[in-house]
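The complex appears here minus one protein chain, its other protein chains still in place.
Right, chain A next:
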Amino acid sequence: MSMLSLMLRGLGRKWVRTLLTILSIFVAFMLFGFLAAIRVAFASGANVADADRLIVRHAVSIIQMLPETYGDRMRRIDGVKDVSHATWFGGIYQEPKNFFPQHPVIPDDHLNLYPELLLPAEQLQAWKKTRTGAIVGRTTADRFGFKVGDRVPIQATIWPKKDGTQTWTFDIVGIYDGAKSGTDTSPLFFRYDYFDEAHRGTRGQVGWYIVRVDDPKYADAVAEAIDQTFANSPAETKAETEGAFLAGFASQIGNIGAILTAIISAVFFTILLVAANTMAQSVRERTNELAVLKALGFGDGQVLWFVLGEALLIAGLGGFSGLLLSFTLITVVGDPTNGMLPVFYMPKADLGLGLLLVVLLGVGSGFLPALQARSLQIADALRR
């Protein structure tokens, strides 16, 4: 019999209590895993945003359109390198719960501005040759089983066609991947020229512009210059870095990071109390046995490690299994909201933090009971 097996048998003594404690830790670390993925989902845009990209939208609101002609004027501003634009299409595939974004874009311009979208060259050529062609990200392609050659009908909610019908049918000509783990590969992109010609609304309108600056150091100055260029026009602009734009978008819901940190801190504090209480009870109940161990020749340090080891085992069994299951579910099943959180993964840093928290929880919950066991006076304890 080893020390580990002695610890495991000790845990089995009050197995219901041990199991409940392990379960509570398991749930806490499951929650930790999912909250980490949710935090990433909300912060993903800002995290993967390039420092040299600006987003230019209507000064009043993102839902107000900008003239397509602004693009050429922006290209003439000092410090602007490339310009592209996109528009929110807001269509539905089969039913509303099947949400994924769709944007009409200019293929070359858009892929130039977003090099993290990896599309095979022959698929880009096919897209440029096919007026009704669309490319779709790997996440959405996998979700709905889209493949090159499919025709995908999308019901318009904002942009009906000229003939009054709502259905836009796109030919899938390519499937793109993300260069980074945080790259959003849920959108479907189709050609702006097809969109602009086929929809019933005003021609030559775009949702927002994406601008690449020559030097990220001057991004703010370029943004200001863009806004000044269109000041006092019918469609004034608000230009800002992509990171600021996306962070501002997420913060409309609230400071997600702070909210999640507060939740997880409260959960962990509670779990620490639960686990520490379990260990303290366990040591109190076994005062006599621990004294016997010492009488048999087990040293103070060995008894300390014995108790601390039990606490680490409880934290480890609950914590590691919680982390493992949440990591597996997040990786294999992915976004549980059917597309609302397209970038949904558990970063390695959070996995590492979770593992560290497991150890800290074990040490934190077992430290005082272990010290208590270490300082146990054999003669006193045997008299109890």
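Note that contacts are C-beta pairs under 8 Å (C-beta built on N, C-alpha and C of every residue); 3 or more make two chains touch, one makes a residue touch a chain; residues count from 1.
Operating definition for what follows: contacts and distances are computed from a predicted model.
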Unshown chain, UniProt name, "ABC transporter ATP-binding protein", "Fe-S oxidoreductase", "aminomethyltransferase" or "RNA polymerase, sigma subunit, ECF family"? "ABC transporter ATP-binding protein"
Residue, one of A:Trp88, A:Tyr194, A:Phe298 or A:Phe320, that touches the chain absent here: A:Phe298
Provide the residue numbers of chain A that touch the chain removed from this figure. 1-3, 6, 9-10, 12-13, 288-289, 292-300, 377-379, 382-383
